[in-house]
Each structure stands twice: as C-alpha cells, then as structure tokens.
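The structure under discussion appears below in the form of structure tokens.
As you look at this complex, bear in mind that one protein chain is not there, while each of the others sits in place.
For chain A:
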C-alpha cells in the first residue's frame, strides 16, 4: 500500500502563505481534504501531503484547524462539550471556508475496499 510511507502530518497552506502542519487524522475530518489526500490518482496533494488553499486566509484556516482538533477531541466523548467560539468578524468567511471544506461526505463515501 502506498499509504505506508505517508507521514503522520499534513501541511495546509493559506492564501497568504502561512503553513499549518497538523495531524493527518484531524485534517481528514474534512470531506474535501479527505478526498484530496486519499484520491487514487497521483495528485501532488496525495503524494506530498501539502495542500494549498488559494481562497482561505490564514486567520480563517487557523480557526478551521482549531475546529478540527476540537472535533477530533470531542468526537466520541461522553463528557460535556464546551462551546467553540467564533469571532463575529470572521463568522461569514469561516462559514464559506467550512462550506468548501466540509462537503457532506456520506453520499460520496467510497465504500469499495
């Protein structure tokens, strides 16, 4: 399997050039990122583990990364989930980024093994 060589981390680069190195598992919570990283074609995203987001600014991408870790942390927890706060000034842009990144994956879930 080609995945054997891949690293535990992936790099996400924002439109203004900031890089965020985060756990692969956390990033995979996004349907879009998951598709980019696990596509069967030989895309550079798949082989190098670096994704450039040309439409997402660093502040927004940071917020999104925070959310992924928040989600990963509380995904199956039974304790009470604290509120995840978003600054109102970023709410709209974060919404657009979230919409792009979190395409509902169930329908497109590739079930073939």
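Following the convention adopted for this analysis, a contact is a pair of C-beta atoms (placed from the backbone, for glycine too) under 8 Å apart; a residue touches a chain by one contact, two chains touch by 3 or more; residues count from 1.
In this text, contacts and distances are computed from a predicted model.
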{"item": "Per UniProt, the name of the complex member that is left out, chosen from \"ER membrane protein complex subunit 1\", \"Large ribosomal subunit protein mL37\", \"RNI-like protein\" or \"Vacuolar protein sorting-associated protein 26A\"", "value": "\"RNI-like protein\""}
{"item": "Interface residues of chain A (partner: the chain not displayed)", "value": "1, 64, 67, 70-71, 74-76, 81, 84, 86, 88-89, 91-96, 98-99, 101-102, 106, 108-113"}
